[in-house]
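Of the protein chains in this complex, one is absent; all others appear in place.
The first chain written gets the first letter, and so on, giving A, B and C; residue counts start at 1 in each chain.
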């Protein structure tokens, strides 16, 4: 609507409220991480650090096995992401390209899992990993995550967005299923596949609950678990350091998001491929 | 592709794997909840209970303040849902209908929060609730959740999906912003709004982490917290009962999903409104 | 006076100017068609009248008053959109009375107007249907209906027939004209279809690249195009445009040398090169002694008529439409024309240089 806009402030209230509630934790985190102990105690809700200090970051990098956690997190996130994107694309292509009985039913049933509490889902997987002897190893974290319903769903949507005549043209030119997948489908869904890959990576990087159950030894911890150690030791004197860890934990996801914003947004927008 | 399908089984492998991994926890949960103690110990991975027993359900409903937890969960989920959908629709409409400086920037910035670990976001909110004296009350759970970035995002997408000529026609007929919102936009986005409402409700119903931090007394617990008590008391003898609680916890979200599948899917598919 | 006047109106998006500088007026109660290829600015012009696009520069007058800042809802305009823009959640009746309710008309007046409009458009009995239960033609009529119940003095239509199939379109054209005759609003109709423009308009405004090319009656637009753009935009096939040299009282087309008609002497005087425009149906196939010799290079049979492509010696093509099927392609040696059927354009600018003052026999 490129039309006149009443300057009615009432309309902006929910907007401002929503934006504030979304942004407040980030601002708080960033500012606290640059505050020293005194500032935190004297003015907890004051958003600005005077003067800003890097002490918290120095403490984190010196007194804390930060890079071990980064390595653990990165290993798990990378492997999970590679597996998930591969299975998502292949399964999605099979869902779109082949006709088989009960296709829609299987697909819809698969979406069920989005709506079940994570706490419910975790128990059976925990049991399975325990039987397989994978508790307290990165593999125990990775194995139940090599396929992802949301990923299949998003990739199926994207593949369905490819105009059918493109696939039919390839078919008429004599291409088989593998040819169509590699020469037509993959190049066309690349932006969305990249977006979903990033999404998977960030999600896995940030994951807290499942690694917490599987990983018991501190040296195997991922960053979100390590971060939680500070919160549990709810002492106040650790707040600044905790927020510095939080900042460092968030840096990679945020950078990935900022650089790949375009891909991510357009995937969510289902803009798909235009012939 | 309504065309020939090679019956190449290779293509179905990722599909079958993905479906199995998605469905296995649900099947396990359902079957374990109908097993008695002996069965659980003798054949942990055996999917079928012989004979099925309702003992676990009876135990849950008799020895356990199940309805208290249902009430707590329902209260929180309902209030959170109502607030979230109201702010989402209003903010989304403002985002679409009004032109103002930095609109896109604010919007994109808001999406940032999807990509930050929940553990990071929770600390500042915890602090705020503690200052406001709302710890250990349902209000402490509800207050930070009255606006939702994802909800604003989804509603904005839906509202943008309304063909512009419809809004322009209403404008030419002399309708103002409120008229357009109530007479044109709301009726048209109803299916999506219902879907997002259900989504919010299920999400809040299933939420574990934030309520865990805020609610300390057991009588204030929500269902996922109550469920967790069984898992922590990892004794084996409680597995059947835990799964019965899990089943009961999942019943409402699953029913809601099944009944409103059409709305939910079409919202995710961004099918939107067609003129 | 419900007229509309553009005074030096411009429209810019950021740096791009999409409407150069419009100066023209639309008379009260007339049917004006804005015609042009896609991207020519015709829809933008219409939307500026409706208030859906802001005017970057200049002034727009409606009924004598400047309306640049007036909100769309305050301009008292009825508009029919290309895709009809019916509210899908409302019934036909609710769609039609949507604006009347906002205007707070009495229930009685509302019912009276709606019933009348439904009857005129043959929609009685469809009041409770939802738009999706209607055919394309019915949707289009409901959109018209919603526009006429408002009884606005201004009636804007944006390609209202483009989603109908050929048969329905023909019928809808007639209905539209009839409808206008009943209420006599000031009607502005946007289309890219020249047949629609020719048959509906009292005057046609032809636009190209954001500029007005000609505004005149369909008759004059067709027979006396203001420039070569108009000449080649109107007509299927369009007007033949032949480059010609002039020397004394002779003009040279291809390798032919044709005596210049005396009536044209004064008009062409002083020019050595001109562009000669002749409509395909005004070219006469000649078996013997054609004014311009040419070879038939292609024949299209359209059933009711044939289009022959003749190629001159200098490789220029001339299209000739003929209903006369007896003259076979083989016996055609070229074509002739009558001087009263010709338009002449400036060689460089393509602007029409005018016609002999004494009406030389132009049909009607």
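The criterion applied here is as follows: a contact is a pair of C-beta atoms (placed from the backbone, for glycine too) under 8 Å apart; a residue touches a chain by one contact, two chains touch by 3 or more.
Predicted model, so just to flag it, every value in this text is computed and none were measured.
Visitor: Considering the whole complex, which of C:16, C:106 or C:304 touches the chain not shown?
Guide: C:304
Visitor: Among the options C:6, C:84, C:126 or C:222, which residue touches the chain absent from this view?
Guide: If we include the chain that is not displayed, C:222 is the one touching it.
Visitor: What is the set of chain A residues that contact the non-displayed chain in the whole complex?
Guide: 163, 165-166, 168-176, 179, 183-184, 187-188, 273-275
Visitor: For chain C, which positions touch the chain that isn't shown here?
Guide: Interface residues of chain C facing the absent chain: 37-38, 165-167, 170, 173-174, 192, 194-195, 198-199, 218-219, 222-223, 234-238, 279-281, 298, 300-305, 309, 321, 323, 325-326, 363-364.
Definition applied: only the chains that are shown with their structure count from here on.
Visitor: Would you mind pulling out the distance in Å between where the CA atoms of chain A average out and where those of chain C do?
Guide: Their C-alpha centroids are separated by 56 Å.
Visitor: Could you work out how far the Cα centre of chain A sits from that of chain B, in whole Å?
Guide: Taking the mean C-alpha position of each chain, the two centres sit 17 Å apart.
Visitor: Would you pick out the residues of chain C that each touch at least 2 other chains?
Guide: 51-52, 71-72, in rising order.
Visitor: What are the residue numbers in chain B that touch two or more other chains?
Guide: 168, 171, 176
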